[in-house]
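Read through the structure below, which is laid out as structure tokens, and then see the notes.
Note that this complex is displayed minus one protein chain, with the remaining chains in position.
Take a look at subunit A:
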């Protein structure tokens, strides 16, 4: 509860700070301090220290799991502010408002990690989506940004409509929005036959969530939106937001889909198959690193879907680790991408000579995304696949995923190849020493999580 209320308040504070001062670095510092406070209070709640006691009538529950994910999301946002905060200022003149919108998104993130009622799932997802539509179109004069924003908006509200229809049909079949009220009917424990409304409702809800996490065949908006949006905001929505919606998805499965998950496995396995295939194969043919990252985020979503497929302890731990590994690495890659003048692969030629620190850290992040051992991405992928194997069915899917991970190495290594083995002079904007230090720390965290994943996972139990 701390996180939800404080982040909403911080959003308002940021809006006022934009009225009071036009000094952008002061605004950025307010945002960073606010985020540290938010992170601290969220961690305090994990230790049982609550600022607010609000009776939510069982509509929300704040467990270790959701709170730990919140902490990961806030910590990633903090690193994102430290790395890319200055680039937010270059998008437009309304700097304080951009930060305010990011805080509102974090409020939505805190809601979707703790909902117990479909009402709050809907509200949380909308609180995440609406500020994102604005951030996507933040570069007002740029036609690509406009286009991405309109596309995202139309697709987003369309999928919201589908989600609402799903929730309504579930309500019609069960008479309740609470996950607890739905579960017995889904499992058949209440002696009622699975009626057609309930099944179609669950299916529509699944489709709309697949839309939001950009799982194939509902992924078509992702490359265009990620490509068109200002790079700083792409970085945010491809990482923290996506991971948060996955946690919501997992929570929904945990509650509403209940024991019926066996019946869903065939649907999910088809989704995983398509997502991995389309994401990885299309990423191979991209010329722009930014667009490649958009497709790679689809491919990574395919891996995260294994959490829903496996659905056991491994999966729950794995998605936390995956969220951390994927968010941190992608934020790092985007932070470097934003500094490049040319977003194509050729733009990276010779970066290893001109900016050795950037190239070295970028390599670590790319290795992590590809899932090479000693980086966080390896254990993240390991946990996902272990969850699927432990589940025991459809072993071929795991083999397919490993093959796809091998394909992904090709396009991640293309960037490394450009940086080190091709001659050219990669042009970057000015890079401050502080930026390099934060990058080095971030790379350190990625390696640390790759060697000791228990550092993060043990937080779940203490």
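The definition used in the following text is that a residue touches a chain if its C-beta (ideal position, glycine included) is under 8 Å from a C-beta of that chain, and two chains touch if they have at least 3 such contacts; residues count from 1.
To be clear about the criterion, contacts and distances are computed from a predicted model.
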Protein name, per the UniProt record, of whichever chain is missing from view ("Integral membrane protein", "NADH-quinone oxidoreductase subunit K", "Tat (Twin-arginine translocation) pathway signal sequence" or "Nitrile hydratase subunit beta"): "NADH-quinone oxidoreductase subunit K"
Residue in contact with the excluded chain [from A:16, A:52 or A:158]: A:158
Absent-chain contact - pick from A:44, A:78, A:123 or A:357: A:123
For subunit A, the residues touching the chain missing from this view: 119, 122-123, 126, 130, 133-134, 137, 140-141, 143-144, 146-151, 153-154, 157-158, 160-162, 164-165, 167-169, 171-172, 175-177, 223-224, 227-228
